[in-house]
Every structure is written in structure tokens, then in C-alpha cells.
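Of the protein chains in this complex, one is absent; all others appear in place.
Chain IDs A, B and C follow the sequence of writing; residue 1 opens each chain.
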């Protein structure tokens, strides 16, 4: 079974809401998902990460990059980087901010470089903008590809903040990552049994 | 068998030399490799790309980005992008220039975004710098991770230009991409046979 | 007087429409502006660029980066790069595509690195999103900062495609660049007279 860990940072619960939708989409696609808020890491965070087939990074975009709290987590992974303990895992990323673009691509670039440093393969957003597919769902309405990028309004998180179209994109992204992880895991098994 | 197509642009044969080393490394790791210079595309380029399990992009870094000729190729793939014909393939990238850094990361970022637009998973460089592993081979001597980045001196291409340490890194990168492609392909087979 | 040259690439006139709005804004702010479509360069392009206090780059975003035609122009500037003939000029950039985000940040990053290679100072977008200023004009509605990023719909260019809010942002960006260029030019004069 595809084993996914979502590690996100969220202060005002907006990015957290996205994380939960990603988890929902991945679980619906058959993955086993564990969600960790790295603001308050629990002891099993690192063992969960070690056991993951795929790690999904989540962070708000603050001042044009990942949050400082996310970056602190990234630096704590330098132990795993040094031994390349995560090499061969899949990675993917999502970010949320108050603007449609808002330099969110820079956050996704930072996450994709972090993944590359770890030797992890990078899974893209995987959701074509509805403007091209004509599916009427307004998915990926801003046109980000490197990962998932959503928007929330100021004010409390609610069922409509982030908006349903972004929540649906998050679920589709979660399903996409789950499918990639299942295939990647099956590949290991298959190659092993062939050996 | 892992089916890899390398599409590169090279004017003065330096990037071409790297492409051939990548191919060598991938073939030695068991992959079937086809190499295309997109400067003079032949008719079967597009059918080869369609059949590939993994596409490796190669371009010199000129003025801080992929070459115009490579970018022209990238734009010609907009047909495949629109139908997401390449979604689910693997992708990786390499670049060569006259400086150790020389903004080569920007070229790799451009390639990784191109891959994400196509829905392709991005395979990293996969070669830890020798400075950390102590293997004495001076591999990945500049510390690039998102893809392979090599350096050549002005003057004609030769066995020592690009240098052997960068050629060895290119072969290790090729082997890394081949292993990822083999696993990814086996995963598809395995999931299919399970269905 | 601030002497600005806008060099843009445009196939379907959408990016051209933005270029003309940028020129309008810069001229209204007192600058002298020359506009060149680099698709069909005229002979005086290079002498105009040599005489410019500020060069504004414009390109559509195609497949997540500057267009191949723009990149070809960038490579032709390698002569100026080698002698650093443009060092000390100002530079700024704009891009247009069919999506709100659409990886336009990557295009602006490519342009800002090109400018840095030339030793040119990079002028930002300079237009705060209306969502923060409450000016009711819906300026910089996507939240890009490194440069100007606008959106156009498929179909012919018209007074409302790109939309008036993006055209107004383009004029404000032009005025911002003109003011920076005036100050930068005045600084040279002042330092000279002090010498």
C-alpha cells in the first residue's frame, strides 16, 4: 500500500485545511496517509518520515518563499540528507497564500530543490487547469504545475475558505500523488521479486 | 526494459559529449537509450519521444537559461502538453557551461517546470558530491542536485574537455535515471498484472 | 530625460498590447520611450539599446519560461555581456499568459538573471496589489512582484483583452520604471557635476 506522510506548517489553519484535503484525496485513492503539523512535532514524526514511500511538503508562502518554520524543518532534515536516507522516496509539495500567484512558484521551487538534495523524485501537481480541459470544475484555476497552489482569504478558515474549487484541486492532487506512489512502490516489489 | 530518450541541444559538441556519457551510463545500467540532437531533428524524434518511459532534457546554459534552440523544442511540445500525452513519463535534465555555477541551476529549474507542465515526474541528479561521500572521484564537484551540471572549457571538445570527473558524474547520473525508469516501468507492469 | 527602450516579443499581439500600455505609462511619467518588437528587429535596435538608460524586457510565458524568440534575443546580447556594455543601466520585465499564475514568475526570474549577467539593476513591479491598498482598481490582481505579469484570454486582442485592470497595472508599472530611471539618470548627472 502507498504510504504517504504529509508534513505541513500552518499558523491560521488555511494551509492545514489544504493538507487535510490532500490527505482525503490520497486516502480515497487507496493510500495510507499520516499528517504532521511541523509547528508542534511529535516524537514519531521522524520514524513516520523514515517509513514513508512519499513525503508531501506543505507551507504557506510568506514573503515569497516557504515559511521560516518550514525552513527550520527542512534544515533538521540535513541528517537524512547527509546519509541520503530518503533517497528513492517520492516527494511533492503544496502552498497556500492570499493571492492567486503571490510568488507561490518560488515556494514550490524551494521544496523541489529540497527534494532533489534528498535524492527524492518530484511528483508534479498533476491537475490540468479546467480552462483547458473544460471540465467545468475550475480546477487548478491559477495555472501552477510544479505543485499544488491554493488561495485563501483573510479571516477564519471555513468550508469556503479556501474555496471549494481549490479544495477539489487539493483532493485531485492527493489522488495523483497516491497513484504515483502506488506505482513507484509496486515497481520496487516487482524488481525485487524478479531478482 | 527502461526506454530512455535523450533530447539535447549542442552547438560546440560540449553538451553533446555530456549527452553521450549520460547515454553510456544509462545503457550500462540496462536501459535502452536513443539520443537526439534537437538542432537537426529527424522524423522519428516525435515517435521516439512518444514511446519513451523517460525523457532526459539537455541544453547548454546560455545567458542564464536554456538555449533558444532548446526552448524552441520545448514550445513544440505544447501539443503533447495540451493532451497531456507525456503525463506519467519520467523526466530529468542536464546542462553544461563554462563556469562551475554559471546560473546553471536556472536552466535546471526551467527544465523541471517544463516537465511539471507535462505531468512528468522529475528525477534528480542522484549523485552526492564526493566531498561528502569521500569516494575520491570528485563527482558532482559543484554541488548541483536538481539535475546534472557540468563544466567545459573554451576550445574544442576532447576526452578531457569536459573533464573526466564531470564525465563520470554524467555516467552516474545516467545510471541513476535508468534505475528509476526501470522501477517506474516495473511498477506499471505490476499494477497492470494485479488488475 | 529618462530614456527607456522596451524590447518585447509577441505573436498574437497580447504581449504587444501590454508593451504599449507600459510605454503609455512611462511616457505619461515623463520618459522618452522607444518600443521594439524583437520578432522583426530593425537596424537601429542595437543602437537604441546602447543609448538606453533602462531596458524593459517583455515576453509571453510559453511552457513555463520566456519565449524561444525572446531567448534568441537574449543570446544575441552576449556581445554586450562580454564587454559589460550595458552595466549600470536599469532593467525591468513583463510577461503575459493565459493563466493568472501560469509559471509567469519563472519568466520574470529568467529576465532578472539576464539583467544581472549584464550588470543591470533590476526594477521591480512597483505596484502593490489593490487587495492590500484598497484602491478599488484591482491592480496587480495576481500578486506578482518581481515584474509585471498580466493575463489575456484566447481570441483576438481587444480593448478588454488583456483586461483594463491589467492594462492599468501595466501603465502604473511603466510610470514606476520611468520614475526610477529619472532618479537613476539624475544621479549620474549629479555625481558627474560634483566631480
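In the analysis below, contacts are C-beta pairs under 8 Å (C-beta built on N, C-alpha and C of every residue); 3 or more make two chains touch, one makes a residue touch a chain.
None of these values were measured; they are calculated from a predicted model.
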- prompt: Pick from C:31, C:115 or C:172: which residue touches the chain that isn't shown?
  reply: C:115
Query: Which one touches the absent chain: B:14, B:118 or B:141?
result: B:141
Field: Per the touch definition above, residue among A:31, A:56, A:106 or A:179 touching the missing chain
entry: A:106
Message: One chain is left out of this view; which of C:23, C:74 or C:146 touches it in the full complex?
response: C:146
Statement: The missing chain sits against chain C at residues 82, 84, 87, 90, 109, 112-113, 115-117, 119-126, 128, 132, 145-147, 180, 182-191, 194
Field: Interface residues of chain B (partner: the chain not displayed)
entry: 64, 97-106, 129, 131, 141-146, 149
Message: Take the complete complex as the reference. Which residues in chain A touch the chain that isn't displayed?
response: 62-69, 71-72, 74-75, 77-78, 81, 103, 106, 109-110, 113-114, 116-117
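One rule holds for everything that comes next: only the chains that are shown with their structure count from here on.
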- request: Indicate whether more than half of the residue numbers at the chain A-chain B interface occur in both copies; give same if so and different if not.
  value: same
Query: Just how far, in Å, is the C-alpha centre of chain B from the one of chain A?
result: 25
- request: Would you mind listing the residues of chain A that make contact with two or more other chains?
  value: 145-146
